[in-house]
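With one protein chain removed, the remaining protein chains of the complex are shown where they sit.
Read from first to last, the chains carry the letters A, B, C and D; within each, the first residue is number 1.
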Amino acid sequence: MDNLILVVILPLLAAFLMPAMARTSEVLARVTGLMVLFISIIIITSVWGSVDEQAVSYAIGGFRPPMGIVFYIDQLSLLFALLIPVMILLFWPWNKVTHIREYSLMMLLTASASGLVLSGDLFNIYVFYELLAVASYGLVVAQGRAGKKGEGAALAASLRYLILGAVGSVMMLIGIAIIYTQAGTLNLAHLALLAPEKLNNMAGLSAFALILIGVGVKAELFPVNTWVPEVYGAVSTRLSALMAGLLSKLAVIVIIRVLVLLFPQPEALQLMTILGMLGVISGELVAWRSRDMIRMLSFSSIGQLGLVFVAFSIPGDMGLMAGFAVALHHLLVKPALFMLASGWTGPLESLKGAAKQSPYIAALFVLLVMSLLGVPPLPGFWAKLLIVVNLASQAAPVYQFALAFVLIATVIEAAYLYRVVMILYHPNQGQQASVREKHKAFELVIASGAAVILIAVALQVQSMETKLSSMARQTGDRQHYINTVFSKLDLADIYHQNKVQQTDFRSNNQLQGSK
Amino acid sequence: MSVLDEVFILCALGALVLFVFHRIRGIEKLAVVFYAALLYLLIKMSGLGYGGEVIYSSFSLNILGETLQWRFDAVSWFFAIITVASGLFSAVFMSGKWGESYREKTSNAAYGTLQIALLLNVNSMLILLASGDLLSLFIGWELVSWASFMMMALNPDKQARQAAIKYIVYAMAGAMAFLAAMAYVYGITGSLQYAELAQASAALSNGQIILLSLLFFTGFAIKMGLIPFHLWQAVAYAETPAPGAVFLGAISARMGLYAIIVVLIQLIGLGHLQQIHIPFTFWNLQTVLAWVGALTTIIPTYIALKQNDARHLLAWHGVGQGGYMLLGLMTLNSLGSAGGLLHVFNYATYQAALFMTIGAVIYRTGTANFDKLGGLVTQMPLTFMVMVFSIIGLAGLPPMNGFVSKWMVYRSLLLDGEPLLFVAAVIGTLGTILSVYKLVHNTFLGQLRVEHQNVREAPLSLLIPMLVLAAIMFVTGMMPGLVLDWVASAQLAMGLVPVTYNLGGIVLASGGLDMIWITLILFYGLGVGAIIFYLLGGRAKRVHQYDNYAGGHFLTSRVRYHYSHNFYAGLMHLIGGWYRGSFKKLEQAIVSLVSLLSQLSENMYRSAQPAMMVIIVVVLSLWSISGGIN
Amino acid sequence: MIWIVSFVVFIMLASALAVLLLPNLIAAVAASSVVSLSLAVLFALMKAPDVAMTEAAIGAGLSSLLLAMALRRLGLWQLDKEQESK
Amino acid sequence: MRNISSLLFSGGLAFLLLVLATQLPFGHTSMLLGNDILQAAPDEVGTGNIVAAVLLAYRGIDTLGELAILFTAAASVGLILGQRSNHSAKRDKTITESHFITSRASDLMMPLLIIVGFYIIFYGHLTPGGGFQGGVILAIAFFLPVLTRPGTTIDHGMITIIEGLAGAGFIMIGLWAMLYGKPFLQPFFDTFLGNGIFGSLWSAGTLPLLYLAVGLKVGAELAGLLVTISEAPAAEVERT
Partner (left out) sequence: MTMPGIEVVFYTGAIGLIVIGMAGVLMVKNVFRMLLALVLLEAGASLLLILSGFRETGVAPILLSGHAAGQLMNDPVPQALVLTAIVIGVGIQALALALILRIKHRYHSLDMGEIREQMEHDIAVNSGVVSPASAQSPEPGGHHHG
């Protein structure tokens, strides 16, 4: 388990050394990156399943938890720690023209993403989040469409993304400052312990709002997601897939961690519901109007992320479970759709009869789209069902509105996605059929892989449910988090020191038990 | 392993085999065998139709703390047997000459896809019918929607494809309404089991029941094409390849009825529907639903009257006939609901037969446009006969089966003291009679067109299913007791008092109906008439088809006169086109609203720093929300 | 003490406004450098010598150098001209 | 419209923060973490400058992340501007030959700055200052000639290697501890470095080494950034 920190460290090491290595041997530098990814995967698989019952924490530098930084490893972080190298590997730029610095950026992305999900310290999360952000700005510029015109678009989109992201980061920093002023600590477990007393007030709520907006930039949260169509429109689908699929989810995971541990007030959840549902409806509405596939998928991604936020904003473990289901589903489907879209550029009308040309791809597309919409036997349905059912059982009126929004948005989503399907299966060939780009092999492999996983999950839905619910239970268990990070001795110490009454601790426990 | 398991395994196997081999010639024979086997399995279950025990599938799924189950009771069985029989007839129709010509026109793959679509439709409907709780009902519901979308999407016609998209949007909206209702039920009861809802519904407040019923009903009404959701169906169904139209027309839309039966009647309960008064009116929920049914019988039927294409005319009728079924069910008495259910069966027979006749006409002439047809009776007499049988049924005239079910509905409305609904139903029937006359006249009567002079009778492979259907219509018309057996046990399963019946018809205290007698008397009367005619030395003179006159206008053999264009011009002028237009405008208004909102959202995303503006909203909402703290 | 702090804060906010309002970009960069310097002073007054040093070196020194160089590269290095350049 | 809403928002933010001010215990914060560290750091880490202890020991991984961010930014800038490095020959003609005084001064300053930089780096764990501040000074020291003598160039390769090795060095020191079975970045894993005497240069375990790595890394990154931006192709100069 101690080796798990290598998942963060090795990619960093590789990233630092790669440009220097490339001066002697470029091949070596590239191979290093791949090797690090493989090692990461091996490390994680070797500890896979060991945290199902009891999460583990790792104190970096061996300093006692509230002082030093800890990594917290539970099912959620382990799952994402595995997904990160796997996804990066899938979307690894294999071609030879890629600049070595871009590989370096990919490694930095891996490291920061892994750090983000593993970290158990608020400011450390900020640092990794910034690293993730800067690496993605770099990648956006680097992977700008290789067209004469496209380059400018990538630059401009990147700048706009950067400014929005930087403002978001500052917001987050202000939020952290407020939290630190209020609670005097940064360790998530320590904060979780103090939260009911210190953060359950207006200051805590503002801090949450600020952090939500800050991290929300990456998570495509409603008010701060204007960069999405621009960036996805300007960069290669490979990077769009990675950003929409993986990076947005990482930001969501951060928000969830913070929310679950630090902010017990229901207003925080409701704020997230409102933003989420505005995201759902606005994203789907614009997607309905879009005239090309990439733009459509970008806005659909905004909508789906809104759905993820709505799901996570449902209180209790069921909300977490619903959120995980939707987030993981989107993580699987959206990259695959982007992969298919990369061969289907141009206005939608030009795709007429594409199904005749490539029936297999069109069939894949239909399958993915159906899952995205939530057609029953496919996993998307179960995810959506979880949301809808749990939204309906909430008493607060905002959830009823959210329910209505989600359902209406689904109808709009069906309208535009099926318009595309009908275009694909149009009996007449479009004018540009002959000059259409071909799909590359790896794109098809990824999309087929996603489809296979979808079907497998559909067949194994029961065991997936158990897995997800156990993950949700573990993630939602604050006391578990606190107990994991602090040993019993430390805990007694902290209670003594902070004059937090033991009764608090017990009532907290009861709260968890009654859930 | 129960018989239901066997059904499902067979379905899965069939789908798999068909999917793998769909390009191979001869697959159609296999499909026919498949439907026959399915029918056989259903017949093995026929105990259900005579009041047998519920059959459970041993397959179940545990999810969300719910146990998903699949089971068949008498209601499901009743609908299932119609479904599978329609599938069988479509498959037979498709397997012969029609299939060959379709193959030639398109491709092996396209033909195979059609077969797959049909099979998926049948399978998904069986899954829907077998649902044992709300969740499995929803799953089945969605499957049916997508399967029929697939069928519709096969249509090359542009308008029909647009209709298919329209359909899927409508269907999605319906499904979402259903989902919302389901979630609402889960919110109240914490479960999705039928039993829980049935139990909980007794304790629900009126408002809750109204909301639930409204949501459920919206979902189901969209599938059935009830007012005000009637716009999509006819256009989408009409121009699907003939066997598809046969199947869709015969049974597909009836799944909405099945769901209404299950949820509104079985679960929410009959008493409830009657007790719940709509606020500010003097209606109760049942009356509202009955009026929806009544309006659905009228409006689409008169739209049908306007159609100039045989398929569209029939499809619009299909929408209207759904109204009768709902009307019958919503009388909630044993006679009316039996009528409604019986109408499902009857309607399936004659709608299938009618679509087949039109399919045959198209097979021979290549068109279903009334302006280009006429006088085919001389060329296709058997087809003509089938059509006459069917339209007698459709118009609800004796001795065909349509008469029985419509009689039951009328009778129950009268007995219930609902004269206005009765009048509405009669108006609907009037429209039906007018339009079926238009159908038969414009297709088969009048003068034959030159280009059709070489048209021959439909091939045997097309005729056989049509004739069999005609026979069924006649037999079940004469002996409705055969089907009433099933209807009665379905009623029992629904929790209604079953209708009393005998082989010939209905037994009522105040005068029943005995179709055997009616038929005999009818034939007797015909016989007497014939005898009198011939005894009086009745002279029949054969006139050539072209040797006729109209309005004093002399016609040469060069100028054919067939009065088909702008049929019922006067009537059309009277009733105008306003009713259809109004609903269309509603639809367009919604589309423009969405479009407007969409544009607004896009502008918001595009404007310089829109995100920041919205943060204001966030800050403000934060403030408003945080009123509770401190 | 409090007056010193107030004075520095005043200077800082005034130059912050100047960053936004001065028409000449070079002046704006200079103003931002002043903001950084006052900030460094504030940090020092707040008993944070490390931060003060960093802010002085990075904020006032390096960052201004970067901005000035970029301004030159942008072709906006024009002292005498009022411009809100395109 | 946009301005009004922007002002509204800014005003809202100010209002929010002002209201918060009445609630937040500024000046009397609980400092839970701070007190713990203030008490423990002298014994546990042995640095005079407790900020350095926090930066390198308690929150060492933050510092690593920060170095990575700088590295990423530099790499991205390299990607953005370096693509046209062949144009860098076309120097900006607006830079006139620098004055004698400035060039001489820079020659004099450079060694001084380098010494000061290294001093700040090495005494970072004892007195205010450290890798970051020293690194900046180093960067400026190496950049001065470029600024004062337009002809001078700095070898990008050299910068790449230094930044790579310095960053790797930081990680390696961390991993070194793992070799001894200690957690990553633990400063005391062996008697090799010893604890030293409190207050002396060689104290606080690996912290001085880490600060050296940080200093070199920051220096190299910032120098790289400066050089890259200064070599960027000028936009078409709007000369009057």
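Going forward, a residue touches a chain if its C-beta (ideal position, glycine included) is under 8 Å from a C-beta of that chain, and two chains touch if they have at least 3 such contacts.
Computed from a prediction, not measured in an experiment: that's the story for all the values here.
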Identified contact with the non-displayed chain, of A:47, A:173, A:363 or A:455: A:173
Residues in chain D touching the chain absent from view: 1-3, 5-7, 9-11, 13-14, 17-18, 21, 26-29, 31, 33-34, 37-38, 41-42, 48-51, 53-55, 59, 62-63, 65-66, 69-70, 72-74, 76-77, 80-81, 127-128, 132, 199, 218, 221-222, 225, 228-229, 232-233, 235-236
Listed in rising order, the chain C residues that touch the chain left out are 1-2, 5-6, 9, 12-13, 16-17, 19-20, 25, 28-29, 32, 35-36, 39, 42-43, 46-51, 54-55, 58-59, 62-63, 66-67, 70-71, 73-76, 84-86
Just checking the interface: what residues of chain A touch the absent partner chain? 123, 127, 130, 134, 137-138, 141, 145, 147, 149-153, 155-160, 162-163, 166-167, 169-170, 173-174, 176-178, 180-181, 186, 229-230, 233-234, 291-295, 345-347, 350
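Here is the rule we use: only the chains that are shown with their structure count from here on.
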Go ahead and note the Å separation of the Cα centroids belonging to chain A and chain B. 45
Roughly how far is chain C from chain D, centre to centre by C-alpha average, rounded to an integer in Å? 19
How far is the middle of chain B from the middle of chain D, if each middle is the mean of its Cα atoms, in Å? 75
I need the residues of chain C touching at least two other chains; which ones are they? none
Two or more partner chains touched - positions in chain D: 16, 23
So, in the complex, the side of chain D touching chain C is made of residues 49, 51-52, 92, 94-95, 120, 128-130, 132-133, 136-137, 139-140, 143, 222, 225-226, 229-230, 232-240
Complex contacts: residues of chain A adjacent to chain D: 2, 5, 8-9, 12-13, 15-21, 23, 58-64, 66-69, 99, 101-102, 104-105, 108, 111-112, 115, 121, 123-124, 127-128, 130-131, 134-135, 137-138, 141-142, 155, 174, 178, 180-187, 190, 194, 201-203, 206, 497-498
Chain D contacts chain A in the complex at 16-17, 19-20, 23-26, 29-34, 36-37, 40, 44, 57-62, 64-66, 68-69, 71-73, 75-76, 78-80, 157, 160-161, 163-165, 167-168, 171-172, 174-175, 178, 182-187
